[in-house]
Each structure stands twice: as structure tokens, then as C-alpha cells.
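Before we start, here is the structure in question, set down as C-alpha cells.
The complex appears here without one of its protein chains, the remainder shown in place.
Labels A, B and C are assigned to the chains in the order they are written; within every chain, residues are numbered from 1.
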Amino acid sequence: MSNVLKIKKGVEQGANELLKFLLESEKVKGIFTLRKMNENGAVSYSLITHPKELQNAVPLFPLMPVNAGKILSGFTLKKAINEPIAAVLRSCELRAFIELIKRTQGSLENFLLISSTCGGVYPLKSLTDGTYKEQVSQYWESAKNAEISSDIRPTCAACEYFIPQQADMTIAIVGKNDLQQECSIFLNTKKGEEFTIGAPGNIVSEDIDTKETAKLREKRQEQKKKLFDELEKNGSGIKALVKTFAACLSCHGCSKACPICYCTLCDFDSKTHEYLPSSHEIELEQKEGIRLPPGTIFFHIGRMIHMVVSCVNCGMCSDVCPVNIPVSTIFSKVGDSLQKLFDYLPGKDIEEPVPFGTYKEEEFTEIGE
Amino acid sequence: MNEKIGVYVCECGPNISERIDIDRVLEEISSAEGVKVAKKFGLLCSNDGKNYLADEIKKEELTHLVVAACSPREHEQTFMNVCLEAGLNPYLFQLINIREQCAWMISDKEEATRMAIKYIHAGISRVTLHKPLLKKELDSIPDVLIIGGGISGIEAALCLAGKDRKVYLVEKTELLGGMVKKFSELLPYQGSNLAVIEEKIEQVQNNENVEILTSSEVEDVRGFLGNFEAVIKSKSNGSGTKEIKIGAIIVATGFKLFDPKNTPQFGYGKIENVLDALEFEEMSASGKILLKNGNPPKSVALIHCVGRNEKGYCSKVCCLYSIKFARHLQDKLPGIDVSEFYSDLCLPDKADQDYFEEAKKKGIHFIRADDFELKEKDGKINVEYKAAGGKKDSIAVDMTILAPAMVPSEDTSKLAEILNLPLDETGFFKEVHEMLDPISTPIEGVYVAGCALGPKNIPESIIQSQAASGKILSSLIPGKKIEPEVKVSEIREEFCTGCQTCLSVCFYGAISFDEYKGISVVNEAICRGCGSCVGSCPSGAIRSKHFTYPQLYREVLQALR
Amino acid sequence: MNDEYTPKIIGFLCNWCAYTGADLAGVSRIQITPSLRIIRVMCSGRIDPLFVLKGLLKGADGVMMMGCHPGDCHYQKGNYSARRRYVLLQKLFEDLGFESERIGLWWVSASEGPRYAKVSSEFSEEIKKLGPNPVREEIFI
Partner (left out) sequence: MTATQIDSNKMPTKGAIVSAEEGINKTIVDIFKKSLEKKCFDAILIPVRVPETEAYAWVLLKDQSLLDEANPLPPIISVQGAKALRSLTKRGKMTQNIAAILRPCEIRAAVELSKLKQIHLDNISLISIDCPGAMPLSDYLADPEKSKKIYKNVLEKWGENNSVRPVCHICNRFSLPSLLPRKSEETSPVEQDEANLPSIDLHIGLLGGNQEKIFLIPVNPKGRKILEELELKSDDSLDIWQTKVSEVQDKKEKIRKEFNLELKEKIEGQEKLTAMFNECINCHNCMRVCPICYCQQCFFDSGALTLSPETYLSRSEKKGALRFPLDTMLFHLGRMSHMVLSCVSCGVCEDACPMSIPVAQIFSLVADQTQKSFDYAPGINKEEPLPLQDFLEDEFHEVETPKEVN
């Protein structure tokens, strides 16, 4: 049970109300949240410092133009912020941010973290082709009924970590059948409580895990299994991989969009992995044919080796892929089982070391004997 | 590319020549890119062979040398020296192992030859990517850090300082002397009064070779034999940290007593006048052996082996000091009734037996018993016990003195982590070999002495300190140069994203983080060149010299030709 | 035996234990099938998972990693890192439906010449059963 701030307004307006309060009462210097850019639905993250700009804030808008974790990392890369800023971000974005901080790519200091029980987001395509408009209308319905909203990102539909781990406040959406009338903001930390002193609305005590959230988690888990099983359709082994990545342009957009891929210059874009004409010719002799540019599969599995243990399944990689490769599905499948193996949930605990920066003497002892 | 590579195949007497078709090898590889000469020689590691190689390098103006002979573990250094003489950087050379790995392992001469050719091709394509590396020499540091100012630490300090070694003696309390300082007296044959110890403490304090750092703790240690860096944090006023450079380290952090509260049946902390050994030592040292009510005790029970079952080992010294207590009580309080409750008597040293027999003669009761239960009974302590043979019994006494087990001192595990030392299942430091190498640790240049390794009496502790000092004096000779590893890791700044993953996998603490630049930095004096960091860097920013990705990759490619 | 298929296997051996063990095998004149191509690294901790991956994608039929037994690492703990990285590769390959049988990790001490010969021959046999790495034929990787 934790304290819940109830604002007698629809969940979206309620959220804005909260942000308005935080900014106007000068409890925070600014608010980092999604903002409407134009009428055809373009939204982008913004640091809002003036209350009047809040009218365009759409903190819960079901779209993820970029993974906010990546942005906040860049924001605090040089140094931590020295004045409180409220950041509204989704569970997977928060987890990404924490994974990045573990790699000294930013700092949590002075952030007031506001998150929500996440109903998922729509693919960016639905924005470009306009389909999101009718989708959004049913989004809140399904969220309310703890259903999987149709047409959301595949990884979202299969995401069981929709209840944020480290947020100071969590805006309840999933399974809140009164969300049209009331906005429930769970105050998970002391910080959360302090910042809401004097906020509009009343405090009650509730539990964030409900039958509904359990129900959605179950559905998502089923969906996850389905999603992963579908991958098998391509068969397995190298042939399957080749089919999957057949259309890959080697643009490496997936790594650029990935919040965990934090390297300034990706190893796979560096000279280290360039070929000499002679190495091409050797391979040409062996195979009588080589794909150019080379190393398509090497890149994807290599990138996997580097980051998949921290993959938060946000789905950005799939969304930016110009040739619709289900990158995120593949990565979350591998990530899922690998993370289980190392008993590691990315972004769950900021103190928990990244699996490949540590080891236990008494583990995997059967190996090597 | 204008390499001039010289490839020389060693016949190694019959070893290689009889099992590999060297002439075919030569004709195969002489056409390889960059190869200027390809020749064979009888025995390249012989003096003639070495001179021959050196001449060839000069005559042919070779830029790279490839020798196909035995295992690098055998003669790599030999041929590197040849390069040096001949004015070729020894790292522009590659030794190919065609003896152990081909000639001796592959029966079919055809196959062996083919494999040898593969290996040599790999070596040729690899060597062209070699970069000249320069050996550096560091003076080894003869100074020593001793952690723990008890009797062991002091003894070690004196041994080393006596040989003009600068010694840093770090003690976490304000006082030197450790446990021994708390004793009221030693066993008679150990020199009946404590003056001996006091003397030693004084000697250390007056020795200008010894820098005593009390109220201090070791915070960080990195490096290796002859070249350690340590950070000492002082807890006293100012509480600054001090960086010192030393060549070796002795850990002498001693022990503490098992807390009898963990064995409630002895009533410690609950029943009045139940003391543990140290409390009694202090009491008798103060000269006033009194009960809480101010009267001297008329009857005392001494109980051995408190916590032995819990800990699972015998603490060795309890029996003797308990006897010591008994006799001390008799001297100080004539007519007092003293009973010793023991489960097994441990009397290892030559004089111990007599000491015990005398005690019996003096009328001290020795009762073999277990299953104790101490209760308060009208102002006295009722000691219930099961005597040998199973008979339940009890006596009432004024005072009970417990002899708790010896356990590792505070922060033993913390120190183990800092020094990368293993602990055994009892929680004490683990020696390399209990019998054959009882004071060494897996880390070269780091030794453990005294009770930090487990229960010991004073003489044993002193012996170990002297042994550790001896090891250091013989292995760490002043003026002796150490050659830090040349094939170390290096950071390519422009690639480093500053994630510090490498720091977490470097077991030598050779990598640090440059806050200003926001990148990792390798301390080449400390890096041993294992390359773990390279394997961990996603940005490909770290490179281990002489084992770079391209160099190894060339080998992979050739392996698959 | 030349017409019989000898697999191409790459072995990354740590300098201190595994490689010395391999030498010992040679010194003891233990005969093995010439399928393994040794690449010496200072520590099993140096074995970048990318090497193993690259090796396989370049057509190696198998890749062996060998290092000191746990606790005996010349560099203290390098082999523990190696072990985790190996586990990573194993899992990855399994999940991707790659033949994870084509990679393996073994601890071989400096005195275990026979063990070196044993494991490398056994692995070579396993790989023979698996047949050549299909990647070798694959153009579109």
C-alpha cells in the first residue's frame, strides 16, 4: 500500500494539472515531457520551463519519438543537474536511463521521476500514415480494461514490465476504469510525497498491483510467447538469420536509436572492421560471391553481444528500421533469456552491476570441466 | 607495403627436419607477400644459430623476422634478444611453434608440413602488423607495508627495519601491541612479564626506518611485487589520506574473540561475573580481581572451547591461557577453588605438559565435560554440565571465565577484497599451501603472518613474521630493476565513451577514470597485459599491444584459408 | 586421411595454462588429428566474443576457448570473465538457432597435456559429426 494523490480530472488532464502545479509552485525548475509539435500529431520531448508552454504538454501521449532515457543521458552527460527537474518517462525509458547511468553516461541527481503504468506506444509509422488518429481513440479504453491495445509496438504488446520500478510517482493507467473521471498518482518515494505537498486533490491509500495489472501482465506474457514463437517461423540457423536480415541496409540506424548503444563511435563503424581489398578477394575466392557491404550478420549479432544483456525492449530499433526488420523482437527474445540466465533485469536496481563487469566464482561451475 | 620479412625455419636437429618437409615449407612461403628471404638452419637457438640470425637480419636489412621453431614458451626471449643485438625491435618478430604443435603432435608428415605452412603464413601476415614496442625499466621499491601493529606486525617491522628497509606500519587503533598488550602476563617460560613486548614496541617506535601510522586503515592497493601503490586513510584528526609506494606487503591483522553471546547457554552478558578471557586479562592486569559486588571470588570456573563447535576448529591457545589464569588466581587469591572445564586438552609445545601437571598438583580441578548450562542461583553461578561418561552434574561458583574461540579480526574480508586475497572457509586469510608455503598468498609480494592466518600462539606468530620478512629480503633486493609488462593495454581516447566497464574487469586496478576528459586511463606501470579489459570494451577503444584485434584477426583468417 | 574431411577449428588458448598444456601434449608426443589451429592469447579473459563470432561467420567449423582452471588464472580472475562471455555466446547462439555446439570452453592446466589432446580430439570428432559449417556456403551474411 502506498499513498495516492487523486486529482478529480481525467487522467491526461490530471497529469497536466500535476505538472502545472510542480512548475507554478516552483518545486521544479523545469519539466521534461512530451509536447505536441503540430496538429497532425507530431510530438517531441521538451524541457518546459514556462507554465504557458504546458498547454501543449501531452505527458501520456502513446508515442515514443525517441527513448527519453537516451535524451536524459545526453542531458546530464557533462554533469548532473543542480536544480530539480521533473521528468515524465515510460518504464522502459526509465530503465534505459538507469542502465546508462550504470555506465556513467548521465546522472539521476535532482530528477523527480514521474512515470506511468504503461499501456504501450504506437509505432512511429502510425503517425506518418495518420492511422494513429483512430487508434488513439481506443487506446484509453483498452488501457482502462487492462487489455492490450491493438496496433501498439509488438514489443509493447509483449512487455510485462509496464509498472515502473524506480519512479518517484507513478500515474496509474492500466486497469483504472475511472481514469476518465479521476487521475491516480502513486507516490512511491519520500521525494514523491514531498513534491506533492500542497498539490490539488486528495490523498488516499492504494496498492499499485491490482487484479487488473496482474491480468494485463498475464496477457502480455502470453503475447510475448506468441511473438517469440513467431520468430521460429523463419526456421533457425544461419539461413533464418540471413532471411531475417536480407533487406538490411547496414545503416546501423538501430544502434543509433538504441538507448543502450551509448558508444560515441560504434566499433562496427570504425576502421577496425573495415576490409582490405585483399580480404575481400580471399573471401571471393572461397565463396565465389560476397555480399556488399559486408558483415551484416556480424554487426547485428555483434551489437547483440555488446548490449543485449541490458536491452529494455523499448522497440525504437524496429521503429527506425527503414526495411521493417523486427530487430526489437529478435533482441528482446535473446535479451529475455540471457537476462534470466544472469538473473538480471536491466534498470531495476541502479546498484546492481552490469553482468559483464562482474562475476561469481561459484557459478556455471559445470562449464570448462 | 615495403616490408622485408625474413622467415627462418629451424631444423631443431632431427626434431623438426625428420617430421616436416622443410624444403616444401620454404618453397610454399617464400612467395608470400612481403617475404624477402626464407631459409632453414640446423639449430637456431645454438650460438651459431643466434649469430647466423643476427647476421641475416643485418645483411638482408630485414624489417620483420619470423622464426619457425619451438614453442614461444621455450625460445621467444632467446630470439628477441638476437633481434635486439641486430638492431631490430624485438617486437617486430614472431616465433612460430612448429615443433610442439606440428612436428611432435601430427604423425602424418604430409599433414604436419601442411599445418606448419598454415602457422607460418599466419605468422607472416600477423608480423607485418606488429608495432615496435619499447621496454621500460623501473627501480623496484624496497620499502614494505605492514598492515597490523600487533606482535606479528611489530616483529616483521623490526626484522625489515634492521636491514635498513623503510617500513610503513599501519595500525587501525591508536596503540601498537594489539592483543598481547591486553595480557596481564605471558606463560612463565615465555618470559614471565610483559617487558619483552614493551621492549619491542619501544624499539619500533624508536626506529627511524619505521614510519608508524596508527588510527589508520589501508583503503586501496594496486600493483605488483616491487611496485605497489597503497592509499592509507587516517581516522585521527584531519583524517587525510596518504599515498605510499612499496615493494611488498605483510598482512598481520591478527584475530578477535568469538562473541560468547552467540552461545547463550554460557549466560555471558546476562549473568553477572561471567567474563571472557580478555576481560579477565584486563582485570588481572589491573591487579584487582573482584566480583561485581566488590568482593574477591572464592570459587572460579574456567570453561574452555566456547564456540569451538560453532566455528569448527580448535583455537590452540585457550587451554594454556586458561591454566595460566588458574595458576594466576591461586597466586593472587590463596585458597581459591578453581575448576577447569575442558573437552579436549591442547598441549602442543614441549613445556606445556609440565605446566599442566604442575597445575594439577596445585589442586586445580580438571573436569572433562560438555553440554553446559549456566544459571544464576542465589548470588552464585550454577554451572550445570554433563561430565565425561554422561553423568549430569553441577557446581556453584562466584566467577566464570570463558575461553572463546579466536576468529578473524574486523574487516578481514574488506582487506581481502582490497588486496585480492582469498579467505578460507573459517574466514581467515588462506595461505598458498598450509604445509609447503604457509605464509605466501597468490599475489606475489604479499604475505600473511600470525593470527590473520588462524589461531596461533605468540612464538608461532613471531616465526611467521620473521619468515615473511626473510622472503621479502631475499626476493626484493634494493636497486634491482623490474621490467613492467610491455604488451600492455592502451586506450584510444577518441573511441572511449567513458563507461568504465574496463575498470570493473581489471583485477590490478591498473585502469582509472579521468573525470576531466571523461575517459579511462591505463597505468602502464601496473597493467600486466592480460587483456581482460579489451574483451570487455564495446567501443573497441582499448587495445592490448601486440595482441590487437587486427593481429589476431589475421591469424583467424589464415587459419581458415 | 586427406580425402576424409578434417574440420577447421580455431582454438584461443591462454598463454600460461592451456598453451603450455598444449606444448606438453606435443612434448609427450601425443598424436592428434590436425584440425585445431591454435591462436595464443595472454589470458582467456582476452578472448573477445567477437573473435569467436567472427571465426564462425568466416567459416570455422568450430571454435575452442581454453584457459586456466578457476582459481588458477595467472591474472587472478581473467578466466571468470571469460566464462561469463562464453555463457553469453552459448545462450546467444542457442536463441538464434545457431549451432552452439560449434563453440566450447575448456579449462586446461599447464600439466594437463593429455587432457588437452583429449578435449581437442573429442571436440574435433563432435564437429565432424556436425559436418562443415553451413556459413561457409552462405553469401548473404
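Please note the rule applied: contacts are C-beta pairs under 8 Å (C-beta built on N, C-alpha and C of every residue); 3 or more make two chains touch, one makes a residue touch a chain.
Everything numeric here is computed off the predicted structure, so don't read it as measured data.
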item	value
Contacting the left-out chain in the complete assembly, out of A:16, A:76, A:91 or A:117	A:76
Identified contact with the non-displayed chain, of A:180, A:250 or A:358	A:250
Positions on chain C where the hidden chain makes contact	139-140
Interface residues of chain A (partner: the chain not displayed)	29-30, 32, 35, 37-38, 42, 44-50, 52-53, 56, 65-66, 71, 74-83, 124-125, 127-128, 242-243, 246-247, 249-253, 256-257, 264-265, 269-281, 284, 288-294, 319-324
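Keep in mind that, in the parts below, only the chains that are shown with their structure count from here on.
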item	value
From chain C, the most remote chain by mean C-alpha position	A
Centre-most chain, if every chain is reduced to its averaged C-alpha atoms	B
Between chain B and chain A, distance of the C-alpha-averaged centres to the nearest whole Å	46
Centroid spacing, where centroids are CA-atom means, of chain B and chain C in whole angstrom	32
Distance from the mean Cα position of chain C to that of chain A, given in whole angstrom	37
Sites on chain C at which at least two other chains make contact	49-50, 54, 58-59, 77, 81, 85
Residues within chain B bordering two or more other chains	505, 536, 549, 557
Of chain A, residues touching chain C in the complex	232, 235-242, 246, 283, 286-287, 289-291, 295-298, 301-302, 304-305, 308-309, 330, 333-334, 337-338, 341-342, 355-356, 359-361, 363-365, 367-369
Complex contacts: residues of chain C adjacent to chain A	49-50, 53-54, 57-59, 67, 69-71, 77, 80-81, 83-89, 91-92, 94-99, 105-107, 134-141
Complex contacts: residues of chain A adjacent to chain B	103-105, 262-267, 270, 272, 279, 282, 306-307, 353-354, 356-358
